[in-house]
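Take this structure first; my questions come after.
In this view, the complex is presented without one of its protein chains, the others remaining in place.
Letters A and B name the chains as they come in the text, with residue numbers starting at 1 for each one.
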Amino acid sequence: MNKTTEKLIVAGFGGQGVMLLGQIISYTATEASLNTVWIPSYGPETRGGTANCSVIVSKESINSPVVSECDTLIALNEPSLKKFESKVRQGGTIIVNAGLVKEYSYRDDVTVYPVDASKIALEIGNLKTVNMVALGVYLGATGLFTSDAIEKTFEKIFTGSKEKLIDINKQALKSGIEAAQA
Amino acid sequence: MAKVLMKGNEAMALAAIKGGCDAFFGYPITPQNELPEYLSYHMEQYGRVFVQAESEVAAINMVYGAAGSGARVLTSSSSPGIALKQEGISYMVGSELPGVIINVMRGGPGLGGIQPSQADYNQITRTGGNGDMKVLSFAPENLQETVNIVKESFALADYYRNPVMIAVDGLLGQMMEPVDMDQPVETREVPPKDWAATGEAAKRGKRNTIVSLHLDPYKLEEHNLNLQAKYTKMIENEQRYELINMDSEPEIVLVAYGSMARIARSAIDALKDEGIEVGMIRPISLFPYPQKAFDALSEKTKTLLTLEMSLGQMLQDVRLASNGKHRIEFFGRTGGVVPETDEIVSKVKAIMKEAV
Partner (left out) sequence: MNTKTIYQPNTGLTDRDFTYCPGCTHGIIHKLIGEVLVEKGLIDQAIGVASVGCSVLSYEFFNCDMQQAAHGRAPAVATGIKRVRPESAVFTYQGDGDLASIGLAEVVHAAHRGENMTVIFVNNAIYGMTGGQMAPTTLIDQKTTTSPIGRKKVGAGEPIRVSEMLAAVPGATYLERVSVHDPKHIRKAKKAIEKAFDVQMSKQGFSMIEFISTCPINWGMNPNDSLNWAVENMIPYYPLGVYKDATKEGGDE
């Protein structure tokens, strides 16, 4: 990791894989012997409505697990962007699934990566990989972890019947990284 | 051992298995559901007992039954469910049965909400059961501490022949953190359970009865005095707390437990950055309350700021522990609202302003 502490909020529709995206970062951090905490929104709102989770990764021990101001926001749809945009610190980063956002006036004190992750996921052949495309954009934008480290996490958590998902997710990750650097 | 990333509820479930839990009885309630879900699969793998009961009331009475026949037993629930379990908890205390109860707290009163809360403080420390009863209770602040306490609690419950409650708020139940599931924990010499109703009267040479009924008031009083002696022993031996940033003998000392203590740690760091030193007493045991930490406070400490995710429940114990020696201040959020670090920082600054 290239900084002391990273605070992240991931948000989107229920079903877009928001929780898994956050967990993969925490799994990768754990593997790297870093401190991390992942907190989901929970309750009825996650059943089909909007979902979000927060992640902290740090070289130091983590006190408050609550993310009141984040370094990065990954918003997979417009409502999430509107809800959490103000939580991003000045100079922070917003990664947004631009295909699901109409005309939008972004804050000018943050770096915005508008990437049509849904479209890229469809091109890969599975809309469900939208979260991993976004994760790729995040890696490309922040350089927090290497794609190798994330791919190792894929291999660790996609086991049994989910093993067949590893390749397509690696592909999604790669496309995301490329999109961020384009 | 290497740390693994686990969700709080699942980490507690695995810790219970590692702590020697023989049987689990529970009923679904948010935000603790991942705990029974995990055990429903894994207890069977270890050849142990898992039953989803028809209600919280039935679940705690199953715990009472299984504990009475000598097993190490666990139940888990959340605030309104714990209220329902108070009947069985009182019977367990009255019959001197061990057992572990995990309470993943949510907002109240009534059905309340499902977001993190500490508003069960009174229900835990005063208990909601009838009679002169006490439950040994702990409120850890992170998953490593939680896992260690869950593992240790089965032996503690056996040692005292009393229920042990582990109270975490919904945040700890739902969050994922890296934990070492195999950190060594304190063990206790536990005497054989020769009192248990195991269905082996002949082998034992006498029959055992598990009873909380004593119709003779003098006998019931004597029984209660014995229970009191046990509570006194807990007060002497089980006070647990952590002191944070106390070396400078700060004038203001925060008092907070669980998730609130972690947020307070961030506030302490933020204040330090501004050149303001405040300390903290972090109770880990709620009953017994860590009186020893307050007795050892420096003369220089003038103000105790109680922080809760509830509205002045632990405050009463802070007043008792201070015994009039300090100015007592309070800050709390409730209903599932988790405070932010800035709110505590502002409160400390406001106190400093008033004090001038």
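We adopt the following convention: contacts are C-beta pairs under 8 Å (C-beta built on N, C-alpha and C of every residue); 3 or more make two chains touch, one makes a residue touch a chain.
Because the structure is a prediction, the values reported are computed rather than measured.
Listed by label, the shown chains that the missing chain touches in the whole complex are B. Residue B:Val211 is the one among B:Val211, B:Leu225, B:Ala296 or B:Leu320 that touches the chain missing from this view. Only one of B:Val63, B:Ile114 or B:Leu143 touches the chain withheld from this view, namely B:Val63. Although one chain is not drawn, its touching partners on chain B can still be listed: residues 22-23, 25, 49, 51, 53-55, 57-59, 61-71, 73, 87-88, 91, 95, 197-203, 207-213.
One rule holds for everything that comes next: only the chains that are shown with their structure count from here on.
The mean-CA centres of chain A and chain B are about 35 angstrom from one another, to the nearest whole unit. Here chain B touches chain A in the complex through residues 3-5, 30-31, 114-115, 170-171, 174-178, 259, 262-263, 265-266, 269, 338, 340-342, going by the rule given at the top. On the side of chain A, the complex with chain B involves touching residues 23, 26-27, 29-30, 33, 35-40, 42-43, 62-66, 68.
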